[in-house]
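A short worksheet on the structure shown next.
Of the protein chains in this complex, one is absent; all others appear in place.
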Amino acid sequence: MQFLSDNAAAVHPRVWAALRAADAADAPYDGDALSRRLDEAFGALFGREVAVLWAATGTAANCLALATMVPPHGGVVCHREAHVEMDEGGAPGFFLHGAKLLLAEGKGAKLTLESVAAVLDAIRDDVHQVQPHALTLTQPSEYGRVYRAKELATLAALARGRGLGLHMDGARFANAAAFLGQGAAAACGDMDALSFGCVKNGGMSAEAIVFFDPALANVARYRRKRAGHLQSKGRFLAAQLLAMLDDDLWLANARAANAAAALLAEGAAGRLLHPVEANEVFVALDAGERAVLRSQGFGFYDWGPDAARFVAGWDTREEHARALAGALAAL
Amino acid sequence: MQFLSDNAAAVHPRVWAALRAADAADAPYDGDALSRRLDEAFGALFGREVAVLWAATGTAANCLALATMVPPHGGVVCHREAHVEMDEGGAPGFFLHGAKLLLAEGKGAKLTLESVAAVLDAIRDDVHQVQPHALTLTQPSEYGRVYRAKELATLAALARGRGLGLHMDGARFANAAAFLGQGAAAACGDMDALSFGCVKNGGMSAEAIVFFDPALANVARYRRKRAGHLQSKGRFLAAQLLAMLDDDLWLANARAANAAAALLAEGAAGRLLHPVEANEVFVALDAGERAVLRSQGFGFYDWGPDAARFVAGWDTREEHARALAGALAAL
Amino acid sequence: MQFLSDNAAAVHPRVWAALRAADAADAPYDGDALSRRLDEAFGALFGREVAVLWAATGTAANCLALATMVPPHGGVVCHREAHVEMDEGGAPGFFLHGAKLLLAEGKGAKLTLESVAAVLDAIRDDVHQVQPHALTLTQPSEYGRVYRAKELATLAALARGRGLGLHMDGARFANAAAFLGQGAAAACGDMDALSFGCVKNGGMSAEAIVFFDPALANVARYRRKRAGHLQSKGRFLAAQLLAMLDDDLWLANARAANAAAALLAEGAAGRLLHPVEANEVFVALDAGERAVLRSQGFGFYDWGPDAARFVAGWDTREEHARALAGALAAL
Partner (left out) sequence: MQFLSDNAAAVHPRVWAALRAADAADAPYDGDALSRRLDEAFGALFGREVAVLWAATGTAANCLALATMVPPHGGVVCHREAHVEMDEGGAPGFFLHGAKLLLAEGKGAKLTLESVAAVLDAIRDDVHQVQPHALTLTQPSEYGRVYRAKELATLAALARGRGLGLHMDGARFANAAAFLGQGAAAACGDMDALSFGCVKNGGMSAEAIVFFDPALANVARYRRKRAGHLQSKGRFLAAQLLAMLDDDLWLANARAANAAAALLAEGAAGRLLHPVEANEVFVALDAGERAVLRSQGFGFYDWGPDAARFVAGWDTREEHARALAGALAAL
C-alpha cells in the first residue's frame, strides 16, 4: 500500500487509449493534429485565449515558462521551500542563465502579500543587486495548501504593480482546482503562464505550459527546442493532455486523490502539520510510529526526523486509504 | 505513401507491449527496475562496461553527452552540416554554456582525418581562440553515409592524440550497424559516449546515452535533472530501450528500413547525390519531377531547389518502396 | 622600430594629465562627475542623444552591447573573420549565453548586402535553426578596410528590414573616421550601439559603449556589473574617454597613425594584400623577406606563411615609418 508519491503512479486507462489512438504517423514535433488542438482545448477550459506547449516534466515546464519573463540578469521571487528552489537540481539557474531566485517566507509554503513585499522592498534599485522580474507560486503549495481566489488576486495585484511577470507551478493544479470547486480559471487567477500538471494525475510523460500571453509562447517554442524538449513524436504528449481534459478526467482524478487524502487526514487528526486541502498529508510521527506503519505494509517518505509525508494518487484504492487512516488513528 | 521522415513513424508493437508491461507503479525517476537494467543490457550489446541514461530526444542526448566533455570556454569539432550545428536550435550553446562548435569539412557530411586536423591545426594555443575539447561525429552521417571501422579508428586516434573527448551522434545508429553487419561495438568504435537512437527506429520517446566512461555518466545525471529531462515515470523510457535491444529488434527494424531505401536507390540510379548506405536517399530531382511524384501520392521533403530527400522507416511497406522506386525510374 | 600592434602603445600625455586630474575621491562606480559627463560629450560628437558606458576592453564593449540586442536563443550575423568570431576567446558565447554567431563572407572582412542576405535567406523561420537578432560589423574591418556611408546605409536598411539590432565594433573607429573625414556620425551610420575604441588610440584602459537607444544602455548597466566590469574608481575610465574627445584628440591621433600607415603602403606598393585605408598594412612577404626586415630591426607579426601585418599607432615616429617604407621598397 504505497503512499510514497503520485509521481510514479500508473497511467490512467483513458490516457492509454489516447496514446494508442495517436499511433498513426503524423507531422513531426508539434505540427501534428493533436498538438494543434491544444490551444483550443485549454482555451475552452480557461475561458480565454491561450497558447499551450507540452513538455515532458514539471521542471522543464516551470523553467521554460519563467525563462520567457526573466532576463539572465534578473530575479524570480518564490517561496523558500518552492520546488524550483529545493528540488529542481538548479534547473532555474540553467534555463534562466544564472538568474537568481529571491526567497520569501510564508506558512505552509504559501506566499503572502507581506512576505513578497518584504523581499521586494529590501532590494535597492541599483545594479549591485539582482532586480525582480517575476513571481512564481505553487498551487497547491509544496505542503498541499491551496491559494484562495482572493489570495491569488492580492499577489497578482502586487506583482503587476511592480512590473513582475506571474507564473504558477501547477504540478498538482488539478488537486487545487478540485478543492476549490470553482473551475480552472478561478484556481489559477491572473497569471502569465501556468505549468499544468498531468504526470502526477494519471498521465505518462506530458505537462502543459499554458501561456495566457501568446507572445511568451512564441519565445518558449524556441527555448523548448533549444532545451532538447521538442519531441519528434509530440502527438503522444498532446494525446495525454487532451485525454486529461476530455470530459474533465483531470478533475475526476484529482477528486479521487483528494478524497483519499481526506480519509488519511481524519485518521491523523491531531497530528497534522498542515491542514489537508489537496492530496498530500504531512503527519507528526516519531521513528517508532513510522516503523509500526511500515511493518503494517504502508510505504511513505520520512519528512525530517519527526514526521512523514503521505501522498494519495488518482489510483489510490479506498480500502488502502481507509486501512492507513485506521492505522494512523490506532497509533 | 510517406517518405518524409522516420522521426514521426509509428511505434513498434513490441515497444507498445513493453510500455504496457511497465505500467505498474515503481520507484520514480530512474530508480525503477527497468532503468536499473539498462547498464547491463547495453553492456551486453557492446561487450564492455557502460553506464546508460535515457533521454527524451536526440538533441538532449547529444548535448548532455557533450556537456560532460567540454567546459563552457571550450569547443567541439563537428562537421559543418552536423545535426548539432544545423538542426538543434542552438541547443549545444545552451547545454554547453556557450562553448563553440568548430566546423570541419568533409564529403557526405563525414569527417576525415584531414578535415579535422585542418581545424585543429588552425587553432593557436592561446586564450584568444577557443580551444577544442571534444570531437563529435554522426553515424551514419546526415547524408546517410556510414563510417567504416577503419575511419572511426583513424578519427579516434587523432582525437585521443589531441586530448579530445569523443562522441557519436547515433540518431540512426541502428541503420549504420545494420549496414556494417559487424555488431554495435564495431559500428561505434572507440567513443566516450554514444547517443543511441530509438525514436526514429520504432520507439516513442526514448533515446539512450551510452557512456563508455562511467565517470562521465555521473556528471550527466546531474545535468539531466538540471535540464528538466529526468522524467518521474522513467520506467516508460527504459522499457522502450529494453524492448529495442530485446532479441535485436533495433537491428531488425533498421534492416527493414535500409532494405526499403535500397529499393529506392535502385529506382533512382544515376540520380543519387550520395551512395545509399542507410535509410536516407538523396535524389537529384527538378521541380517538375517532384511535382509528378507528389501527384502520384508520394510524400517527401525538398532538399534545396534541385533535389529531394526520401527516408524509409522500420514500417515502410515494401510495396510502397517498390512503387516509389518504379516512379523514380520512370521519370 | 615596432609595428606589432597599436594595442600596447604608450598612453598619450593628455590622457595621463586627465588621469592625474581625476585622482581626487569622487562617488564610486559611475556616479562620479566625469562618468556623468559622458552622455553629453558623446552626444555632442554624434549630434544626437546617446547613453554611454565605459568598459575596460573592446571584447567587453562588443559583448555587452550585443547582449542588449540578442536573447540567448538568438544569433548575430558577423563576418567570418570578425574579431568577435576569431579573437575574443568565445566571449560572445559567454556574454550572450550561448547565442550563435552566424558567419557571412565578404572581401577584406567587410560585409556586403549580398553576403548578409545570403546568410539570412538560408535560415528557415523555425525552431530548429537559430534565428538572427542582430548584425555586427567592424569599422574599419579586420583588414583595415573602411565602410563608406552608402555601404553602411545599405547594410543598416537590410538589418532594419529584417528586424535586427545593429552594432559596430569600432576598436579602431577613429582611424575609419579620420579616413572618411566626415565626422563621427557619418563613420558610424545608423547603429543601435557602437564600441568606440580608445585603448589602441592612446588610451590606457577604457573603451566607450555608445548606445543610440538609451533603453539598451539601461540593460547594459546591469549586465556590466554582472560581468565584473563596473570598476569602483570609474572616474579614471571616464577621464580617458573625455580626454580623447577633448579638442578631437581621438581624430588627431588616428590621423597620425593613418599617415604613418600610408607611408608604409607606398613602400609596399605592389605587395599590398588590401588597400590601406586606416592604420593596418598587410603585405605579401616570403619568409626570407621577413627575416631581412627583422634583421633591420623592424618588429611585426607574420600573417600566415606568406605575408606580414604592420600596424602604425598614434605614437609611431615618422622616421620609423619612412625607414620601414624604404626597407619594404628595397626588398
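A few comments on the model shown:
Just so it is clear, A, B and C label the chains in written order, and each chain counts residues from 1 on its own.
Heads up, the rule we're going with is that contacts are C-beta pairs under 8 Å (C-beta built on N, C-alpha and C of every residue); 3 or more make two chains touch, one makes a residue touch a chain.
Bear in mind that the values here come from a model prediction, so they are computed numbers and not experimental data.
When the full complex is taken into account, the listed residue touching the unshown chain is C:Ala227, out of C:Ala227, C:Met244, C:Leu263 or C:Ala312. Within the complete assembly, A:Asp87 is the residue of A:Glu49, A:Asp87, A:Asp286 or A:Glu318 that touches the hidden chain. For the chain left out of this panel, the touching residue among A:Ala55, A:Ala82 or A:Val130 is A:Val130. Residues of chain B in contact with the chain left out of this view: 71-73, 97, 127-128, 131, 219, 221-226, 230.
Contact residues of chain C toward the unshown chain are 2, 4-5, 7-11, 16, 20, 23-28, 32, 55-57, 59-61, 63-64, 88-91, 93-95, 199-200, 204-205, 222, 225-233, 235-237, 315. Where chain A meets the missing chain, the touching residues are 72-73, 75, 86-90, 92-94, 96-100, 127-130.
In the analysis below, only the chains that are shown with their structure count from here on.
Computed centre separation for the pair chain A/chain B is 34 angstrom, with centres defined by C-alpha atoms.
With centres defined as mean CA coordinates, chain C is found 50 Å away from chain A. Centre-to-centre separation of chain B and chain C, using mean CA positions: 42 Å. In chain C, the positions touching at least two other chains are 72-73, 97, 127-128.
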